[in-house]
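Only one protein chain is missing; all other protein chains are in place.
Letters A, B, C and D mark the chains in the order given here, with residues in each chain numbered from 1 onward.
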Amino acid sequence: AEPIRIGSFLAVTGPAAFLGDPEKKTLELYVEKINAEGGVLGHPLELVLYDTGTSAKNAVTFVKRLLEQDRVDAIIGGTTTGETMAVIKLVEKAERPFISLAGASVIIDPVKKWVFKTPHTDRMAVEKVYADMKKEGVTEIGLIGGSGGFDKSCLKNAEELAGSYGLTIKATEQYGKGDTDMTPQLTKIRNAGVQAVLFCGFGAASTIVTKNYAQLGLEGRLYHNHGSCSKRFIEGAGAAAEGVRLPCAALVVADQLPEDDPQRAVGLAYIEAYEAAYGEEVSTFGGHAYDALFLLVGAIERAGGADPAAVRDALERTRNFIGVDGIFNMSPEDHLGLGPEAFKMLEVRGGNWKYLY
Amino acid sequence: MSLLLVERLTRSFGGVRAVQDLSFAIPEGGIHSIIGPNGAGKTTLFNMISGVLRPTRGTIRFRGENIAGLPPERLAARGISRTFQNLQIFFNMSVLENVLLGGHLGLDRNVWRALFRLPRLRAAERRARAEAEALLERVGLAEWSDAPADSLPYGALKRLEIARALAARPELLLLDEPAAGCNEKETREIETLLKSLVADGMTIVLVEHDMRLVMNVSDHIIVLDHGRMLAEGRAEEVRENPAVIEAYLGQAAVAGGHAP
Amino acid sequence: MLLEIAGLASHYGRIRALDAIDLTVGDSELVTIVGANGAGKTTLLRTISGVQPASHGVIRFRGEDITRTTPARRVRLGISQVPQGRQMFAPMSVEDNLLLGAFTRPRHEIEPELEKLYGLFPRLKERRRQPAGTLSGGEQQMLAIARALMAKPDLLLMDEPSMGLAPRIVERIFDTIRELRATGVTILLVEQNAFAGLSVADRGYVLESGRIVLEGRAAELLADERVKAAYLGL
Amino acid sequence: MTEFFQFLFSGLTVGAIYALIALGFSLIYNASHLINFAQGEFVMIGGMATVFFAAAGIELPLAAVLAVLLAVVVAVAIERLGIAPAKGTSAVGLIIITIGAAILIRGLAGIVWDRNFHSLPPISGEEPLVIMGATLLPQSLWIFGVTAVIALLLWFFFAKTLWGKAMMATAYNPLAAQLVGIDTRKVVLVSFALAGALGALAGVLITPLAPTHFQVGVMLGLKGFAAAIVGGLGSGLGAIVGGLVIGIAEAMAAGYLSSAYKDAVAFVIILLFLVLWPSGLFGLRGIERV
Partner (left out) sequence: MRRLLGSHHGGLVLLVLAILLMPLGFPNSFYFDVAINVGIAAIVCIGLNLLIGYAGQISLGHAGFFGIGAYASAILTSTHGWPPLLALLAGILLSGGIAFAVARPILALKGHYLAMATLGLGIIISIVLSQEVALTGGPDGMPVDPLTLFGFEISGTWSWYWLVGGTLVLVTWLALNLVDSPIGRALRAVHSSEIAARVCGVDTTAYKVLVFVVSAVIASLAGSLFAHFSGWLTPDEADFLRSIQFVTMVVLGGMASTFGAIVGAALLTALPQFLTVFQNYEHVMLGLVMVLTMIFMPRGLVPTLALRFFGDRS
């Protein structure tokens, strides 16, 4: 039968490679699995995937290529917000369903007809952290983050939301691309007198900040955002990571979830499949791609084919889809469909994640 | 009035005094040679006159005005041109283009006319090319005109530098060892060329170790040693000066023409 | 025969700079090459040293075919060159330049050799700490000659060694050439000053447009009408 | 005051890392006047290869040695396959070759290893030393020590040995170097091999502080290059001072001015240094004459 063509453009290399790489691996793994099991509605899936190198300009070109040359039926991709925003006009004009894997809420707020996304917004992560801080009686905090889009968006939300949780930001510090030491920034935060610190970033910086935090002996809890939801972070930071709290998708602690939690089974299955195929730990970023792919597959099945308009409508009517990121309920007003409960609050204890609530 | 008047000129490099307290005058017209042992300061002197080096002390008057310390491009505009002992050819250009660049100041250098390639510029370029060809003819490089400069043998490059310097139509031409690397026959050609330039009214200052050439063409010779003036005078006077023989010429040179 | 060259050709891109050169230099012989600008003299010496590839022919040194060996190995075999254009290690001191000249020599031989050459060129001793690139042209030429001698070569290739030198020093250079020869060093000399060059030589070759057009005993060449007309300016 | 020392320690640690990388740049520069933009990749190989050899069950010290060897092999390959055959390529062209090689190595590392980040345990524990109220990790001391020793060794090599001089001579004038019997091909090759080893060593030493990943070489290489330039290309002492200047500038800018603009401030300082010392702090200058 005619294959159903799914286009994808991801930051497999470049600054966001840490996010894009597992996304790519996930898509490739599951497209193969789906095809092995007979495809969707009897059609095999064909994945056309391009590496943007984390460049919005390349994203634009590749999306044009996906639309014009490869004539794909739907698009999954845009690892970063910049890549995603740069192509929205194109997909809207071409009228093809598009599920973004980037964090920022601007992508779906205001709602764009053809654009959906799977990751929780960074705003939700910050809210989760702030709620926890408030519960712990913290009132004065410091922020530290990188200079990339992911980091800055988190910092911006953190600054905007602080007031509503009764928090005062005493210091906001940044580090640069490829920095290897953040003690000066943390020293300033320490001197500002804070009760807790929120870290906005991902990758190697998570480890460095955490180690420097311990080195300087800062008092008060260090919170990370969901960029650090990777076992690599604990391994890298070692003892320094003890006590760090962060909001993560259920996937990270799937095995600690109660037996009756619907996400447990989905998460465990994904973990098993991914780790068997690649011999490396899953990441929540790969999970975004997982959800995007299966949201799309579900919509195609419900639409009875790959007709873009029908798939789009079906996507918008997604109800109770159990993904690794949470349970999705889309609507014409909400093209994400996740609630704040999709994040779980974790703490690092004994070199492992501890599921708190 | 002297064309060039050097007064108490000094240049040192750290501890080395390359030129010390040197004073002399060059009248307009004729060929004036500066000779002296290796390291006597001849090239350093040229470098100061042409603006390549700033003097440590002293003045250089060109047509009465002190030009010491002015940058080379300003001096070029005033009519001072030179060749280099260590070749400074534009190796990324053709032979003809090297000469054209020598005449740079005489060309149309307006950016807008260049960008839009207006007819006035094209006409000026055509004239310049013709002149450059003529100069190459004059130094005997006509057949190399379109060759890339980096394919020329050493001796030809020496003559190319002369042609380039001439393209600026200088009033004062400084030649630093033009005959180095040339055989007798080629040296004769240079001799003829120098004489014809002087006949056209140019003033030439020549640094050269080929004594046959120096003695044949010089109206006036200055001998430097250790950055100071050792002797000055007409060719015959200098040639017989015992101090000059001792410091520079050596015995064989006195005996007959050239070594050994 | 110390050096034997047969059918040698060399090119710069498509330009043929040397063509079918046959040339020999016997042990302890002093051979001079004369020729106009661009005749290919420098190219010939460069090819013998191995820094310019031979496109045809063979070069034999003490009977061994060295046409394809590296320049460094040729120096170790005993071939050293005073290059045209002096080729200083400009930022390095005069003394370092000289020490590098003896790069292939055993350590203990370096010091006496250095003193000997300082004796020959007192000027260099005065300037031993100065960067070679700041020397005057003639001083650099002295250094180039001294550096080549530091290698204590069996075959010394000299490309216009007298260029840019004061007459008194030129005399000294030619004296040195004679002395070297007397101590058994073989010399292949390229000289624009054809009269001086041929006067010290045993034999000579005349190069024109990359070919040898004339060869013979130096005295014969000096008397040759064509040589007189073309190179001696007589 | 404590604050100042904390910034200073940060600057020194980071600066020593930059210095170590800058030494690699200087080494190759000294032998061939080439800027090797793949230098950062050696740092990456040092860290990543150690991690992966260790993961394969090799003892950590041996894994580190193997990683250094691997970097040497890669460096030699770049020289043999990329630089040596490129006769007649301009200086910028050669730089493009090293950039191409860097892209290639990075691409391979992303495939052969992975695109995750990895850490290594520090050599002597993580208990920070407290000096003047500020803290310093023992690993920083290791980095200072190794950087100082290597700089000293390189200084000795270039200033005191004939081989070192032959290496510099090769860069100053390859033709003359050949004419005095220096095997210039070998010299350049050796310089690459040493630079590879140096880079990898830097990688091994810094991975405990800052995790490595397949793209870590880009920024580290850039900062190392900046350090080499500020200090003066080719000078070992310059590499060290240059590295420290940049490291300290970054730390102080982050501490006292604005952490958001600290990199910009650091580059402004670099520009000012260049205006004041156009050939770097300890670079050669003024040997050209006509």
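By our rule, contacts are C-beta pairs under 8 Å (C-beta built on N, C-alpha and C of every residue); 3 or more make two chains touch, one makes a residue touch a chain.
As the structure is a computational prediction, the values presented were derived from the model and not from experiment.
*Asks:* Of the chains that are displayed, which are in contact with the missing one across the whole complex?
*Replies:* For the complete complex, the undisplayed chain touches A, B, D.
*Asks:* Tell me which residue among A:33, A:64 or A:319 touches the hidden chain in the full complex.
*Replies:* Counting the whole complex, the residue in contact with the absent chain is A:64.
*Asks:* Determine which one of D:123, D:237 or D:290 touches the chain that has been left out.
*Replies:* That would be D:290, which touches the missing chain.
*Asks:* For the full complex, which residue in B:4, B:76 or B:135 touches the chain that was left out?
*Replies:* In the complete complex, the chain left out is touched by residue B:76.
*Asks:* Footprint of the hidden chain on subunit A, which residues?
*Replies:* So the residues of subunit A touching the missing chain come out as 13, 50-51, 54-58, 60-61, 64-65, 67-69, 80-82, 85-87, 89, 104, 106, 147-149, 152-153, 156, 176.
*Asks:* To test your reading of the contact rule: which positions on subunit D touch the chain that is missing from view?
*Replies:* 35, 81-82, 85-94, 96-97, 99-108, 110-111, 218, 222, 225-226, 229-230, 233, 260-261, 263-264, 267-268, 270-271, 274-275, 278-280, 283, 290
*Asks:* Residues on subunit B that touch the omitted chain in the whole complex?
*Replies:* Given the touch definition above, subunit B has residues 50-52, 71-73, 76-77, 81-82, 84, 88-93, 97, 100-102, 104-105, 107-109, 111, 113-117, 121, 125, 148, 164, 168 touching the missing chain.
The rule is short, and it goes like this: only the chains that are shown with their structure count from here on.
*Asks:* Of the chains present, which has its C-alpha mean closest to the combined C-alpha mean?
*Replies:* That would be chain D.
*Asks:* Greatest Cα-centroid separation from subunit D: which chain?
*Replies:* Farthest chain from subunit D, going by C-alpha centroids: B.
*Asks:* What whole-number Å value describes the gap between the mean CA coordinates of subunit C and subunit D?
*Replies:* So the centre of subunit C lies 42 Å away from the centre of subunit D.
*Asks:* Counting only residues that touch at least 2 other chains, which ones in subunit D make the list?
*Replies:* 289 - these are the residues of subunit D that touch more than one other chain.
*Asks:* Which parts of subunit A, given as residue numbers and ranges, touch two or more other chains?
*Replies:* As it turns out, subunit A has no residue touching two or more other chains.
*Asks:* If each chain is a node and each touching pair an edge, is that a line, ring, star, complete or other?
*Replies:* Per interface graph, the chains form some other shape.
*Asks:* Which pairs of chains touch one another in this structure?
*Replies:* Once each pair is checked, the touching ones are A-D, B-C, B-D, C-D.
*Asks:* Enumerate the contact residues on subunit B facing subunit C in the complex.
*Replies:* Spelled out, the residues of subunit B in touch with subunit C are 13, 16, 36-40, 42-44, 85-86, 151-156, 177, 180-188, 209, 211, 247-253, 258-260.
*Asks:* Would you mind writing out the residues of subunit D in touch with subunit A in their complex?
*Replies:* Listed in rising order, the residues are 3, 6-7, 9-11, 13-14, 17, 106-107, 110, 114-119, 121, 126, 128, 135, 137, 206, 209-216, 218-220, 222-223, 250-252, 254-255, 259-260, 262-263.
*Asks:* Which of the residues in subunit D end up touching subunit B in this complex?
*Replies:* My answer: residues 289-290.
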